[in-house]
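One protein chain is absent from this view; the other protein chains keep their places.
Here is chain A:
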Amino acid sequence: MTTTTPHSPAIAAEGLRKAYGDKVVLDGVDLTVPTGTVFSLLGPNGAGKTTAVKILSTLVTADAGTLRVGGHDLAADPQSVRAAIGVTGQFSAVDGLITGEENMLLMADLHHLSRSEGRRVTAELLERFDLVEAAKKPASTYSGGMKRRLDIAMTLVGSPRIIFLDEPTTGLDPRSRHTMWQIIRELVADGVTVFLTTQYLDEADELADRIAVLNNGKIVAEGTAEELKRLVPGGHVRLRFSDPDAYQSAATALREVTRDDEALALQIPSGGSQRELRSILDWLDATGVEADELTVHTPDLDDVFFALTGGTDIPQQTKENVR
């Protein structure tokens, strides 16, 4: 039934375009997701992430572009695409009026599983997602984390080979978030291809093999987390002072540094290698600067994100102030 070979990508999009009226949401997006990998589409709110998922999961039609999912053409054969995928959207796709168990059995029926097979899969997934106790309660009474778990469990009933997860952890507390990450890792271990959208950089860093940064409907960067981090300068040594006078004299002595007057901190650009660090320490000793705290910062995805989507060159300050 499926024409996927190990070599053909699970998802391939070329020149994907979508506009709602005058507003261009996706402006010529190219993507390739190899089978069995996790691909993360990263971007700020309104970048077009959800629209991309809606199109690739056959919910919405594209205006232009050659799109193939699971080896099937999206425009010509959407029904075969649907048979290969599972989708968990940003907003809960559970039937709130019926119980968690009934939701699962509904999915089993729609995947045409036999009665006994449906019961078996339902019991297994409810157990795996820690929903056994809540199984007989209406889904509308579930907490955010439980709803999301039920949502993913429902998506897994048909054992899809390609799964779209649209901001799966948005609005979840830290514990639920880590549970969700664990679930995604288990899926990947089973060989499932995961297309993940997120606005959290640590999430993409944690889970994805490849990351594409979407901004204003265009892919502005693509690569592994390491490759993306290399795109932006951001490595520095940070010196923090508790005494304003010591801070002032150090700032005067070390002229080529970035000042953060509010935090009483100085930043010296550095790649973070041992040699560079030693020369900085020597320099500090030579000028008689004694900082209360010295930390080495390597660029993280936050730096990449701000540099690529913000269009400004002050990522550090913004980030530090937010935290």
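Note that a residue touches a chain if its C-beta (ideal position, glycine included) is under 8 Å from a C-beta of that chain, and two chains touch if they have at least 3 such contacts; residues count from 1.
One rule holds in what follows: contacts and distances are computed from a predicted model.
Its record in UniProt calls the unshown chain "Transport permease protein", which is the match among "SufE family protein", "Transport permease protein", "Spermidine/putrescine import ATP-binding protein PotA" or "Glutamyl-tRNA(Gln) amidotransferase subunit A".
The chain omitted from view is touched by exactly one of A:Arg82, A:Arg161 or A:His236, namely A:Arg82.
Checked against the full complex, the one of A:Ser92, A:Thr170, A:Gln199 or A:Asn216 touching the unshown chain is A:Ser92.
Considering A:Thr61, A:Ser143 or A:Ser242, the position touching the chain not shown turns out to be A:Thr61 (whole complex).
Remark: the omitted chain is touched by one listed residue; of A:Glu14, A:Asp27, A:Glu102 or A:Glu276 this is A:Glu102.
Even with one chain removed from view, chain A keeps its contact list with that chain: residues 57-61, 79-80, 82-83, 85, 87, 89, 91-98, 102, 106, 109-112, 138, 154, 158.
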